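Left out: one protein chain. Kept in place: all the others.
We just call them A, B and C in the order they show up, numbering each chain from 1.
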Amino acid sequence: MPSQSLETVVAEIAAEMAARPDRGQVATYIPELGRVDPNQFAIAVALPDGSVVCAGDCATFFSIQSVSKVFTLTLALGLAGDRLWNRVGREPSGSRFNSIVQLEHERGIPRNPFINAGAIAITDLILSGHKPREALAEILRFMQFLADDDSVYIDQAVAASEERTGFNNRALANFMKGFGVIENPVEYVLGVYFHHCAIAMTCRQLAKAGTFLAHLGKNPATGNSVVTAERAKRINAVMLTCGHYDGSGEFAYRVGLPGKSGVGGGILAVVPGKASVAVWSPGLDASGNSHLGRIALERLTARMGWSIFGAPADMGVG
Amino acid sequence: MPSQSLETVVAEIAAEMAARPDRGQVATYIPELGRVDPNQFAIAVALPDGSVVCAGDCATFFSIQSVSKVFTLTLALGLAGDRLWNRVGREPSGSRFNSIVQLEHERGIPRNPFINAGAIAITDLILSGHKPREALAEILRFMQFLADDDSVYIDQAVAASEERTGFNNRALANFMKGFGVIENPVEYVLGVYFHHCAIAMTCRQLAKAGTFLAHLGKNPATGNSVVTAERAKRINAVMLTCGHYDGSGEFAYRVGLPGKSGVGGGILAVVPGKASVAVWSPGLDASGNSHLGRIALERLTARMGWSIFGAPADMGVG
Amino acid sequence: MPSQSLETVVAEIAAEMAARPDRGQVATYIPELGRVDPNQFAIAVALPDGSVVCAGDCATFFSIQSVSKVFTLTLALGLAGDRLWNRVGREPSGSRFNSIVQLEHERGIPRNPFINAGAIAITDLILSGHKPREALAEILRFMQFLADDDSVYIDQAVAASEERTGFNNRALANFMKGFGVIENPVEYVLGVYFHHCAIAMTCRQLAKAGTFLAHLGKNPATGNSVVTAERAKRINAVMLTCGHYDGSGEFAYRVGLPGKSGVGGGILAVVPGKASVAVWSPGLDASGNSHLGRIALERLTARMGWSIFGAPADMGVG
Partner (left out) sequence: MPSQSLETVVAEIAAEMAARPDRGQVATYIPELGRVDPNQFAIAVALPDGSVVCAGDCATFFSIQSVSKVFTLTLALGLAGDRLWNRVGREPSGSRFNSIVQLEHERGIPRNPFINAGAIAITDLILSGHKPREALAEILRFMQFLADDDSVYIDQAVAASEERTGFNNRALANFMKGFGVIENPVEYVLGVYFHHCAIAMTCRQLAKAGTFLAHLGKNPATGNSVVTAERAKRINAVMLTCGHYDGSGEFAYRVGLPGKSGVGGGILAVVPGKASVAVWSPGLDASGNSHLGRIALERLTARMGWSIFGAPADMGVG
């Protein structure tokens, strides 16, 4: 049982992170992201009663990047159902986020929805039958609905920056198109993809947006049902095994929660039955995950006794 | 909340499995295993009070094969501590159990302790400074201690069968030896490896042996402490991400528990805070995991509401 | 020593090929190529005196496709000299013509100039500092000069067909662009690439165009010097080791000459000191090389005693 209140733990962690000299490296491969100040840190824990425990720069908007893939997967499952899994696998890839090797060996079928290739294929599914502008608007509305906040927006400068430099993603999309895995025109799909990766949110908003994953598909505070309980659990399972590319095993080992990171420095983590947690710090570690974000989550789960792999005896899994 | 008692659910599942015509294929690459009758099925759920809920052929001994890797990892962590991770990674491999490709790309360091190469490297660690016979005796005693049953034994016919045919494992071991990852003579290491894979247990014994993983490193019934709480959680994390080779994502998605399968048809699964579950049915699916075993676990977790990825609201993770 | 004259051998081979029912499969991945009649065959042997011994459909224009890569390599060596080899390797790849795996492992540097990725990088070199239209005009003029025939042209329908469907090449080009190996805009490079692959020539023209490679860089009939003797030999060496993708060893083994095939069914082969040979038949074998073309070359070299790997005693290499 934790000896401290959640509020105290969260505040302590924010103070500890602020004091550290090691900040990681801000991503530079998307030039616009390279301009973000690395001396920022935020943590937000959204609870089932609708309250959010925050510390640090919790009201600062940042580019959620690949964290958006959790939400586009959710949206695409709603549109296509389990047919989606004919187009994208759900196994860890053992490879970097942008590897194309596995795609060649498996004839254009991405290993999972969280590597870049998989997320692009998911975007193609969402796009089907719509114009890019419409599909993008739907994704944005979904994020605003989940965060219960209309100020969530798309950072056009970041999207434009990635459109100019996203050669690797263009390679992945064309490669899949060559295998018939992508149905819409490549530039349409990439346009939507680059823009949904450029969604800007605060840590508070992101934590709220993830709440349905912690509570069997529903937001307990609002009563809104987003997905079925079974689907929520399964999305969590994919986050656990595939959410951090070739650092997924490490994240499971150290943090012990389903999580999804983004190159903007954000991480969303899910504590089933308990909380949705967002952390943000722009500096990345060697695997491309937020350096301080990972450390903060490791401390949070250790101090709160939050791990899906073992819980204090009086709070066992049901 | 489950509407049925555990006893009823377990009995129902055993009856359903007995009635199915699809049994999978018994492994034949170890000739001795190919002689096992596929019309067998067992399920055993070990509870924290020391009781075990069983159905089917729960008293029949079977070859645990790769399930033994969970226990050799536990033992090796006790001997070497976290230095172990210098010799073996903890990331999913994205490859089959016996793949050698990753080993070449990563200079002889196996991706995780549950693929064959990793388990062989772990065996080498256990062997250090001992004679093969002594190391093997220590592993066997450990299993008997965990199962609280001295009838656990090593099936010499199975071990001899694998010694005669285990060319792929011999390739893996020599390959690692070439990189200096294996320290002891290859044939010593393989001798111990083949024999601990040939440990024979009943489903009841296996479920009991896994109890410490479900309860933060301790067996609540006996009070025996096996590992620290942190280590127990981390072993569970590795089981979740790596326990079923290139089917690990699928198992997490469908069953939602840390688990480890063996080619003998056994699977050990851990319900943190609640139970340790063993299932056994000799027929395998295309990925080399027990066909009926996986289905049985999927039904068990669905009916009992047991998943680490989301639990009924009143039984959340602590 | 051959017992028959070259004219007789060439005529016989054409007759034998015309009689065969097995024609291979016409390439369909470029839709426009899929419309070519498979019942065509041509062979042309260009001799140092400027004469050409022909049989079959030697005056029919066909799409030379990847055979153009020999000539763009020659042109690029003239422009960049041996600096070219900083951007492209010269080792056989052991992979299919369109594989992207090797590119990822070797950070965007293609293995050789004859796989698609390598030829795209070569095209980028030729393009440097020019407009696509100019670069393309230069390539076409070079082909007309070598063939000594202004009727060589670019088949716009084939180029347009590949532009619509060339997703894999677009993937390769973007992938290299991501590594900085391609300097010009991807669509410019691909535009030139697709168009030079769409060059249409007759077998007679192609054989003449290859003459400089058989005679130490000079066309003996015209006296035109195209490259130095050393460079001619080295281009031949690259053709021998890399000219048929993952079928290069097979071609060397069976035909024993430097050669380059194209998916349009053409093959250019070089008999050093003796002749330049072009064959054409649209049906391909499983490796994507002209089925009858390869057989025809095998017969030609056997009957004429033409092989670089051993020659009748009185005609040894100098």
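General remarks:
Definition applied: a contact is a pair of C-beta atoms (placed from the backbone, for glycine too) under 8 Å apart; a residue touches a chain by one contact, two chains touch by 3 or more.
Please read these numbers as outputs of a predicted model, since none were measured by experiment.
Looking at the complex as a whole, the chain kept out of the display touches B, C. Per the touch definition above, the residue from C:Pro38, C:Gly78, C:Pro185 or C:Gly273 contacting the chain not shown is C:Gly273. In the complete complex, the hidden chain is touched by one of C:Pro132, C:Gly191, C:Pro258 or C:Gly293, namely C:Pro258.
Remark: the omitted chain is touched by one listed residue; of B:Gln156, B:Asn174 or B:Ser225 this is B:Asn174. Contact with the chain that does not appear here is found for just one residue of B:Ala147, B:Val186 or B:Ala214, B:Val186.
Residues of chain B in contact with the chain left out of this view: 99-101, 103-105, 167-168, 170-175, 177-178, 186. Taking the complete complex into account, residues 1, 48, 89-95, 102, 111-112, 213-216, 220, 229, 232-234, 236-238, 240-242, 246-250, 252-253, 256, 258, 271-274, 305-318 of chain C touch the chain not shown.
The working rule: only the chains that are shown with their structure count from here on.
If the chains shown are joined wherever they touch, the resulting network is a simple chain of contacts running from one end to the other without closing. With centres defined by CA atoms alone, the chain at the far end from chain C is B. Central chain assignment: A. Criterion: smallest distance from chain C-alpha mean to the mean of all protein C-alpha atoms. Between chain A and chain C the centroid-to-centroid distance comes to 48 Å (mean Cα coordinates, whole Å).
Inter-chain centre distance (chain B to chain C, centres taken as mean C-alpha positions): 56 Å. As a whole-number value, the distance joining the C-alpha centres of chain A and chain B reads 31 Å. In chain C, no position touches at least two other chains.
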